[in-house]
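My structure is below; once you've seen it, I'll send some questions.
Here the complex is missing one protein chain, while the rest keep their positions.
For reference, chains read A, B, C and D in written order, and residue numbers begin at 1 within each chain.
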Amino acid sequence: MMDVFPYLVAGWVFLTGCYGLATSRNLIHAVGCLSVCQAGTYVLLLAVGYRDGATAPVFSDLKPGSRPVVDPVVQALTLTDVVVGATVTALLLALVVQISKRHGTVDPDELSELRG
Amino acid sequence: MNGWILAAAVVLGGGVGATVWGVATGPLRRRVVAQNLCTAFACPALLLLSQGYDRPSYVDLALVLALLGPVGTLVFARLLADELAADPPSAWGLTYAAAAVGAVVVPALCVATGPSRAMAKLLVVGALLIGGNLLASRALSGAFPEVRRG
Amino acid sequence: MNARTTLLASAELLGWWAALAVLWLVFISTVDTLELAVGAGVACLGALAARAARRAVTGR
Amino acid sequence: MADAVIVVALLLVALSATAAVAVRDPARQALVLSVLGLVLAVLFTVLQAPDVALSQLAVGSALTPLLLLLAVHKVRRRGKKEGHHR
Partner (left out) sequence: MSRRARLWLVAVGGAGLAALFVAAALDLPAFGGDHHPYGDRAVHAALTRRTANVIASVNFDQRAFDTLGEMTILFAAVIGCVILLRRTHDEHRGRPAPEKVARPVRRYSLLVLPVALLTGLYVIAHGQLSPGGGFQGGVVAATSLHLLYLGADYRALERVRPVALYETGDAIATSAYVVTGLAGLIGGSAFLANTVLPYGTFNTLSSGGTVPLLNAAVGMEVACAVVVLLARFLDQTVEIEEGNGK
């Protein structure tokens, strides 16, 4: 069970975010759901890199080779994406603010009616 | 699995689990209190994990959380001020209970570490955590006499 | 800017600098010359920020 | 047994992610998202990724809630003004 449980949690988080994104009535809420989707990908990546009984490959307080270490490559991928993802969230929120200025609403359904 | 990690799992399952439930349901005043308490429980859990994994460098996580957690709560206190003023939260029992968790965990870890610079760092984290959380929950409840700037 | 305000300003900066330098010593794990130099510089920045923030809030 | 703390952290993440989607009001969702960020940071710590956890803490505890709430304020203030005009 434990062999796949973390992967399934990652999938659940991702799909929940997608559901929220599709049914959202408010674009700010949709941006929040998108960050939930992102969180799912982080969980999946880090779960792939985990090794039982290992510790982080950070040797400031650890003698190299004394303990097994987890995979640093997936961690490096996730690490940059967390911060870059936050700025992309900011960009999307800026778009939402702009939409509300132009059209006076942030409900996606009303917006598609406006377009005709 | 050692005792420290077990203790961290208990704090996470009990404390943080309760705050996740509290933040997801109920009126706004309960949600902001739960968000504040989440910091107060997660930070001691991170300290316990650092000791459990025998990695002193993980203390940096708790340090950053102790600094920025109350800042996050102050953000909510400032930007949701109008809604909170109509229905101010007050949960002093829970706040002091959460502070007590921090106040128990930090000395225990200090004893385990022994007198050194690492112990001083733990004490700094503990002081920032408890001070920040008490202040943040007072700011939420609006118990302060307000002053105008300047 | 008379002698009194200069003295007060430098006392404020020096106090913050000392406190932040001690904090840096608490944070780091190994002590060597480069660490101390970087710590002194960073504490300097922090002290300047602390004074600027205090002045911005009190408006003086 | 050694996995108990990982299971606890995973369950907390799944719960708070579901809550973050189910809560429909953006201001209340910002509160849940800030808790989700914290729980994710704890999960990353137990998965032995302290760097990622630090990233998540720095971003999730103050920055993301601030951005979301500022956007909510701007949109709401506009909405109120429109209401007055009509």
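Quick note on the criterion: contacts are C-beta pairs under 8 Å (C-beta built on N, C-alpha and C of every residue); 3 or more make two chains touch, one makes a residue touch a chain.
Keep in mind the model is a prediction, meaning the values are calculated, not measured.
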For the full complex, contacts between the hidden chain and the displayed ones involve A, B, C, D
Of the candidates D:Val5, D:Ala19, D:Leu33 or D:Ala58, the residue in contact with the absent chain is D:Ala58
Missing-chain contacts on subunit D, rising order, are 3, 50-51, 53-55, 57-59, 62-63, 66-67, 70-71, 73-74, 77-78, 81, 85
Touch rule applied to subunit B and the missing chain gives residues 57-58, 60-61, 63-64, 67-68, 70-71, 74-75, 78, 128, 131-132, 135, 138-139, 144-150
Those residues of subunit A that touch the unshown chain are 2-8, 11, 15, 18-19, 22-23, 47-52, 56-61, 64, 68-76, 79-84, 86-88, 90-91, 93-95, 97-98, 101, 109
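Note that in this section only the chains that are shown with their structure count from here on.
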Subunit A and subunit C have mean C-alpha positions lying a whole-number Å distance apart equal to 38
Whole-angstrom distance, CA centroid of subunit A to CA centroid of subunit D, is 10
Between the Cα centroids of subunit B and subunit D the separation in whole angstrom comes to 16
Subunit B residues touching 2+ other chains are 53, 55-57
Note: subunit C residues in touch with at least two other chains are 29
Interface with subunit A, subunit D side, in the complex: residues 2-3, 6-7, 10-11, 13-14, 17-18, 20-22, 24-26, 29-30, 33, 36, 40, 43-44, 47-52, 55-56, 58-59, 63-64, 67-68, 70-72, 74-75, 78-79, 82
Interface with subunit A, subunit B side, in the complex: residues 53, 55-57
Per the touch rule, the subunit B residues reaching subunit C in their complex are 56-57, 63, 117-118, 120-121, 124, 149-150
